[in-house]
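Here you go, one structure.
One protein chain is absent from this view; the other protein chains keep their places.
Chain lettering (A and B) follows the sequence in which the chains are written, and residue indices restart at 1 in each chain.
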Amino acid sequence: MILDLLAAILIASGAFFFVAGTVGLLRFPDLYCRLHALTKADGLGLALIAMGLSLLAGSAAEILRIILIWFFVALASATCSHLIAAHARRVDRERTDD
Amino acid sequence: MTIFLGVIIFILLASILAGLARVLRAHRPEDRMLAAQLFGTASVAILLVLSRMMDMRALLDVAMVFALLAAITLAAYVVLAGRRLL
Partner (left out) sequence: MKTRSETARDTHAYPGPSTGLVVQSRKISRAELARRFLLRLVVLAFFWTLLTDFRSDALVFGLPAVLAAAALVFLGPAAPNWQLSLRGAVAFVLWFAVQSVRGAIDVARRAFTPSLPLHPGFRTYRTSLPEGAPRILFLNTITLLPGTLSAEVMGEDIIVHMLDIRADLEADLHDLERRVATLFALTPETKAQS
């Protein structure tokens, strides 16, 4: 029961950070600021949801798999955000050259 | 718990859709890449919750594939778009 409650709190706060990421995406003025919002807020959102679901998981194998999925996403998202920012900067330079 | 998870999925879906609407109205094409970033994380979260709610372990495998593909897709997009730049 307490475990369920703890899981619910973790999952709800995870969803809260996803909403925060989207609000940032809608309100922030440029691409780079929006990247901050998506990478940081959504990253923590997924981590919290994964933790909450691990508490509800039926088996150890399931928990390991959830952790593995989270790990892949976490590993990729910072690198992806760097790739997007670097690409956008190159496009910016190209535009000012014209 | 099922209702609670359903509400969570609804919130996550709404946040993806709102983000997508914003990205589609964006001024610069690079903003579309943000959609990939948003999708990569949020769709995995939705699948994880859905797998618990429906008690379907197979959805975890779908989430895993999404997680891996999102990163590869984005890297490929950046490389191809960069090549067009040069």
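As a working rule, a residue touches a chain if its C-beta (ideal position, glycine included) is under 8 Å from a C-beta of that chain, and two chains touch if they have at least 3 such contacts.
Model, not experiment: these values are computed from the prediction.
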{"item": "Among A:6, A:20 or A:55, the residue in touch with the chain that has been omitted", "value": "A:20"}
{"item": "Interface residues of chain A (partner: the chain not displayed)", "value": "16-17, 20-21, 23-24, 27-30, 32-33, 35-37, 39-41, 43-45, 61, 64-65, 68, 78-79, 81-82, 85-86, 89"}
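Criterion: only the chains that are shown with their structure count from here on.
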{"item": "Residues on chain A engaged by chain B in the complex (per definition of touch)", "value": "4, 8, 11-12, 14-15, 18-19, 21-22, 25-26, 31, 34-35, 38-39, 42-43, 45-46, 49-50, 53, 56-57, 62, 65-66, 68-69, 72-73, 76-77, 79-81, 83-84, 86-88, 90-91, 94"}
{"item": "Interface residues, chain B side, partner chain A - complex", "value": "1, 4-5, 8, 11-12, 15-16, 18-19, 22-23, 28, 30-31, 33-34, 36-38, 40-42, 44-45, 48-49, 52, 57, 60, 63-64, 67-68, 70-71, 74-75, 78, 81-82, 85"}
